[in-house]
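Note that one protein chain of the assembly has been removed; the remaining protein chains are unaltered in position.
By written order: A, B, C, D and E. Residues from 1 in each chain.
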Amino acid sequence: MDAVNPEHSPSALTHLRQDGSAQMVDVSGKTETTREATATATVRTTVEVLGLLGSGGLPKGDALAVARVAGIMAAKKTPELIPLCHPLPLSKVTVDFELGTDSVAILATVKTRGVTGVEMEALTAASVAALSVYDMIKAVDKHAVLTDIKVLAKSGGKSGDWTL
Amino acid sequence: MDAVNPEHSPSALTHLRQDGSAQMVDVSGKTETTREATATATVRTTVEVLGLLGSGGLPKGDALAVARVAGIMAAKKTPELIPLCHPLPLSKVTVDFELGTDSVAILATVKTRGVTGVEMEALTAASVAALSVYDMIKAVDKHAVLTDIKVLAKSGGKSGDWTL
Amino acid sequence: MDAVNPEHSPSALTHLRQDGSAQMVDVSGKTETTREATATATVRTTVEVLGLLGSGGLPKGDALAVARVAGIMAAKKTPELIPLCHPLPLSKVTVDFELGTDSVAILATVKTRGVTGVEMEALTAASVAALSVYDMIKAVDKHAVLTDIKVLAKSGGKSGDWTL
Amino acid sequence: MDAVNPEHSPSALTHLRQDGSAQMVDVSGKTETTREATATATVRTTVEVLGLLGSGGLPKGDALAVARVAGIMAAKKTPELIPLCHPLPLSKVTVDFELGTDSVAILATVKTRGVTGVEMEALTAASVAALSVYDMIKAVDKHAVLTDIKVLAKSGGKSGDWTL
Amino acid sequence: MDAVNPEHSPSALTHLRQDGSAQMVDVSGKTETTREATATATVRTTVEVLGLLGSGGLPKGDALAVARVAGIMAAKKTPELIPLCHPLPLSKVTVDFELGTDSVAILATVKTRGVTGVEMEALTAASVAALSVYDMIKAVDKHAVLTDIKVLAKSGGKSGDWTL
Partner (left out) sequence: MDAVNPEHSPSALTHLRQDGSAQMVDVSGKTETTREATATATVRTTVEVLGLLGSGGLPKGDALAVARVAGIMAAKKTPELIPLCHPLPLSKVTVDFELGTDSVAILATVKTRGVTGVEMEALTAASVAALSVYDMIKAVDKHAVLTDIKVLAKSGGKSGDWTL
């Protein structure tokens, strides 16, 4: 029943109670399982910037390493950033970059053995890695855009595994 | 000379030194001025979700207030998240939402009296507000996408004012 | 024996060792159970301020939502604030407000599946929510007072359930 | 005019805009001056606990030093805890304790050279020091109460100096 | 096989993947056990400073209590400081000081019930306690040196117990 188990209701914002007030929902009854999520983000910039970031698929200097570390550390900060997120013991975080002609695609994967999913952690890792890329290229291309930030796949939770 | 003053070079990643290693660049010689930046982010979701978030342009319950607070607090956390960002004494942060038919547009404005611009703070505020919106709607629309995250306007720095 | 197991001694400060030095006490042998605690805080202010915060029991604008988010996020920060507190995976946090004639009562409930109680987390949530209320009303009533901050109920630990 | 300069209105919550939404208000036009604030908090507990904390006015062991450090560090964390607080470069923090018969009085003084007052920093220091005292005595007196948390004096701002 | 189980390879940096990129390694398959580590650090300074810090083996004032609290709180911050460290639920932290003739030896012990070892937490606690000692004595001896920071003993993990 939706009324009984609002967490799986397709038609309500579960972080808000009946009266509209926000809460960190009770997950103490949920089962601890191994959960994984993958999210992506894209930084659209210029051919010139891509030339500065790498060539032949290989990164130049520390730029991508800085963004990778930023993303990994941000995954750990997710419950500090997203007010209603539960703290989780992350057991793996990877952040990868694919250099295109005029864009950088970022892929973040997060794993936990916990009671809630880790899609917010994966999205936060991808977003902050993308923000860090922007920070490094903004002197050359202040009009770069962060786009297509979304969850690509999720597994291990009650709601079933899925891949985009 | 660009070689002498890499900070104003249009063709180099100023956060990387000659050997490719990252640094937090020296801004001790820059002038303190009042600086402002505005950034935007969009959460693309469904008509159903928009109905849950508000009606007649008015928000329902705490959802947008939670995302607004998340964005404001994230602006203050920018130097903790973006590795090479300088800490700045923020003097104003606002985060606004415009509810569309099937999307939420976020506008974040940040002001400082400091020696570097605040576009990273504005982008971080907009991004984290957007991530918080996703967190609250993900039970209803796990395929929501964060998009069009970019700087709209900047003023007060040496590189000149501009608006998109 | 109390001497052997100082944690249950009613007559010693368990965070201090024999020589008076502080420690984060060893809880590795304690059993993980579902634990809950509720704490309260009161902000005493004026009738005028209560009129600004809400009417007919309904809050006006974002003020209480800001204080609620502050309280929820502070619960997660407890081990960063209280030096000898153990980090715990919080599984639920709620913060509620009751508007009186000239005071605001705050109720914070925190739940965990962990090895120590969560009364510090509940007290921290209530206190920081109260501080945030003060922050928002201080321009109108700088003499507002935070008072009656205490634990109301605790359950799930070895020392037995209790309610004030 | 209040409408023009809501910051000095005695009859509005300055952190909320016309439409009720929260903001970190613009202080970029305010003058930097040396500002100071003193706040107090009291922990009401038992004669037994006071005997454990000290005797003859002298503290035993690290207990009060732990609470003092907690208060000083919390003052620096104020803008992370109170959502709409501006970050400020604190130039002095002291936290003092006065042991009574069955209560501990805490006095926190904070100073800055900045554009906003430091009463929130002083209140946060006093509150977190009090929470830390509770944490250390809760095994002996779980019914201890934090009370009378208020600003005692403020100087250096535009609104004039005052002492309670 | 190293290729299969790179974590126990004696000849590779396990935090780096084949292509040299950093990751937070996957520990979701590791068994949760009680783990403990002890680390040490030494601050070499002058006889004069030792006289200010204590006499007859007894500390004067709050100096060592401040450094002890700094070390305990830093242990909890380890995953925020060390980019590829996993967050762990610490179940015990102690920090001890031994005053020599012209040096202070620090001993930090950390315990967890978790899936990875806590040597980084013990090293971080010892290092930050040592940095705090330096901070307090630097006005008297700016040439003090932190030295001999190392793990002394580790137990509870798969790689076997050991003591230096």
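Convention: a residue touches a chain if its C-beta (ideal position, glycine included) is under 8 Å from a C-beta of that chain, and two chains touch if they have at least 3 such contacts.
All of these numbers come straight from a predicted model, not from anything done at the bench.
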{"item": "For the chain not depicted, the shown chains it touches", "value": "A, B, D, E"}
{"item": "Of D:T14, D:T112 or D:T147, the residue in touch with the unshown chain", "value": "D:T112"}
{"item": "Hidden partner chain, residues of subunit E it touches", "value": "7-16, 19-22, 41, 48, 52-53, 60-63, 65-66, 69-70, 73-74, 77, 80-85, 119-120, 123-124, 127-128, 130-132, 134-140, 142-151, 154, 162, 164"}
{"item": "Interface with the undisplayed chain - residues on subunit D", "value": "34, 65, 68-69, 72-73, 75-77, 89-94, 96, 111-113"}
{"item": "In subunit A, positions touching the absent partner", "value": "62, 65-66, 68-70, 73"}
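Just so we're on the same page, only the chains that are shown with their structure count from here on.
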{"item": "Copy-to-copy rotation for subunit A and subunit B - C-alpha atoms, rounded to a multiple of 5°", "value": "180"}
{"item": "For subunit C paired with subunit D, centre-to-centre distance based on mean C-alpha positions, whole Å", "value": "16"}
{"item": "Subunit A-subunit D separation of Cα centroids, rounded to whole Å", "value": "36"}
{"item": "Separation of mean Cα positions, subunit E and subunit A [Å, integer]", "value": "31"}
{"item": "Subunit C, residues touching no fewer than two other chains", "value": "21-22, 62, 65-66, 68-70, 73, 77, 80, 83-84, 89"}
{"item": "Category of the chain touch graph - line, ring, star, complete, other", "value": "other"}
